[in-house]
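Got a structure for you, questions after.
Yeah, one chain of the complex is gone here, protein chain that is, but the others are all in their spots.
Per-chain numbering from 1; labels A and B assigned in written order.
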Amino acid sequence: MLKYIGRRTLQNVLIFIVFLSATFFLLQAQPGDISQQFLANPKITPEVREQFREQLGLGGTVGEQYLTYMGNFFTGNLGISFSEYPREVSDILAERLPRTLALFLFATLLSFGLGFQSGKFLAWRRGSKTEPVVTTVGVFFQTVFYPWFALMMIWAFAFGLGWFPIGKFLTVEKWLDAPPGVEANGVFNRMLITALIVLVGVAAVEVVGRRAGDRRRGKRITWAGRILLVGGLWIWWATVWSEQAPYALDIAWHLVLPTVTLALIGFGATMLLTRASMLETLKEDFILTARAKGVPDKVIRDKHAARNALLPVTTSLVLSLAFLIGGGVVTETVFSWPGMGATLLSAALQEDIPLTIGAFAFIAVLALIAHLIIDIVYMYLDPRIRV
Amino acid sequence: MTDRLVDPDPSAAPNMADVVAEPLWQVRLRLFWQGLRSGWSSFAESRIGLVGLGVIVLFGIMAMIQPILIGTVWEPAIYDPVLGYDAVVVEKTIVPDNEVTDPATQIDLFSARLLDPLLQVGDTLVVTVQPAPPSRQHLLGTDPLGRDVLSQLMFSTRAAFMLGIVAALVTVFIATTVGAVSAFFGGAVDTLFMRLADLIILVPFLPILIVLSALIDFQLFHLALLIGVLGGFGGTAIILKSQALSVSVKPFIDAARIAGGGHLHVIFRHIIPNVLPLSFLYMMFSVTDAISAEATLSFLGLLNIDMSWGIMIHQAWDQGYLLDPNRWWLMVPAGMSVTLLAGSFFLVGRAMDEIINPRLRRR
Partner (left out) sequence: MNETAIERNGGVQSGRPILEVDGLVMHYRTKAGDVSAVEEVTFALGRGEALGLVGESGCGKTSVAMTLIRLLPDNAIIKEGSVVLDGLNVAELTDGEMRKHRWADISMVFQGAMNAWNPVYKVGDQIMEALEQHFPDMSEAEGRVRIAELFELVGLSPAMMDRYPHEFSGGMRQRAVIAMALSCNPKVIIADEPTTALDVIVQDQILKELRKIQEELGMSIIYISHDVAVIAEVSDRIGVMYAGRLVELGATDEVFPRPRHPYTYLLLSSTPSVVGPRRRLAPLEGEPPNLLAPPTGCRFQPRCPFAAEICASQDPPSQELAPGHHVACWHWEQVPELGRLEA
């Protein structure tokens, strides 16, 4: 198992190097060099440009330039942004990364959970009357022109109904008189850490419960663990981080609509696929065996059919990853959510090459890591490929 | 045996000589036609597939009549999707500030006095409106630059079709060839292409296009090629390869090889024709992807083109008309068009999938 993960990680690192090299050669193919960008910006003086050329080794041969480029990248030296001069690219990205991570994580979980559950129920009560409706809804979410859909969501839920703010990361007026220790990135990182603790904690508690030996005791352990985890974090926020809590809520309120919107585009495909996969699984012999054993229908649906239908759906998540990342860029742009995707886009529009490449590389890393995680989850789910 | 193929009715059956004399291409054509007919009758069973096809045909008609309309009923100076301009003039009554009940026919005093300080409440004022609401001359209104929205919409349809079809053809051409070649040769060739496909699947598609658009000046045709190439070497190649693999182990392939068919002969005459139905199916999905990708990129302002559905939405959004429900014609028709056309190709693909993929075929 560890060997497998190791091999996959290595593969992913190699893929990443190929990516980076490809971008390097694309840059090489450009007329002039990237230090020639933003000639009109008075802040970027010729000295700065010279310094920049030095840093990138632009004087040397192509081979030397390539080595400097790769070396710089792996030592975390991504250069200076032109459009947000004089900020370091790595500094900008470090600020934006958690925001994208949160959006992406919640949206993926939500769309997967929602799509899987509804696909499961639809397959279970396979009425042919609902079929066209289900297909239409699924296909709509799968093929709707996403930017337009996102705009319509804002229009309906933020502008029309007023349930959510119209984009942005936080409500500026509310933050003006924030106490000195409270600062947006700090609050947001705390939120993200909390979410990650909950996720990892719930999974860990689940595994411990499974390993408990006795089923009933396992169940008790699982529940106790969940309650302890959530209760503990709640108390922590209520006491230690009580100053940050109302501001965290403000950010969370801004996060809801973009998350739901992004989740909805993945939802259709997951639902349709789960339904098809579940219908296929229901024809398997082991479902008949389970019925013959006298297992209740609900258990057959969840424990036998859905559990097996989950496998192809998980595999397809790899394919929809690229799709979701693209959706993430659009979501961030439309909702003015200042994450990696919006950064990438605005950098590209302003031809701020260092920032574009940096943001792109980090998005690629994100995709590769997500891919690796899905691989590991799949391995956990399917004993046939566990080694 | 031969005459069985032709006609079961002996009285109408042509004699043996006629059958033999019939050139091969005619037999082929007839068999193809028969296959098409039976395929069509299965396809016609799928309601969603028919709906999809209907919508595609509708858009096709829209795309074709726009140039005709421009040449006949529509004055090019007004209706040209990019360069046209029409100042729609409306008479509005001036009402006291904050008492405007119907913005289409009334204007408040403050705004009116910005145009002419001598105006009074109750006067009428002739104003040009841009964007103008739907009217007889402009069925879907005009955009913020005074151009006809319907004409833009129809003009963009043609671009969408062209882009989608070029991208899909490139995708399918590459994917079919790659799939057949790696299934036929296996070994290193196979490994190379399949690893490449894995890599491309992992690439976040939109970010790559964004990066490229920062580096290159993107035209529609480049985009179509790029989408086609990325799609063709990516996921579609993997799917078509597995199909080609299941074909290439069939006995007739061995027979063709033993009969002395060269590699190319076997690949192009035997393997590819058997993969083609599936290729055709994936073409539909490629069209969907290409249309959405183009619209998204234009929406983000990354494409150097004059007019497309994505650009129409981009302009409306850019100029702040998003949140104005009274200006629905700026966003709704274009957004619906992208969704409908992309969705229709997808539906047709799904319907074909049910015919071609026997595993999914029900009962």
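Simple rule for what comes next: a contact is a pair of C-beta atoms (placed from the backbone, for glycine too) under 8 Å apart; a residue touches a chain by one contact, two chains touch by 3 or more.
Everything quoted here is computed from the prediction, not taken from an experiment.
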Visible chains that the absent chain touches, using the contact criterion stated earlier: A
Full-complex contact with the absent chain, from A:243, A:284 or A:302: A:284
Omitted-chain contact residue, chosen from A:275, A:304 or A:371: A:304
Chain not shown, touching residues in chain A: 213-215, 284-286, 288-296, 304, 307-308, 311, 381-384
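One rule holds in what follows: only the chains that are shown with their structure count from here on.
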Chain A residues within the chain B interface of the complex: 15, 18-19, 23, 26-27, 29-30, 132, 135-136, 139-140, 142-149, 151-152, 154-155, 159-160, 166, 276, 318-319, 321-323, 325-326, 329-330, 333, 341, 344-345, 347-349, 351, 353, 356-357, 360, 363-364, 367-368, 371
Touching residues (chain side chain B, partner chain A) in the complex: 47-48, 199, 201-208, 210-215, 235, 288, 292, 295-296, 299-302, 309-310, 313, 317, 322-323, 325, 331, 334-335, 338-339, 342-343, 346-347, 350, 360
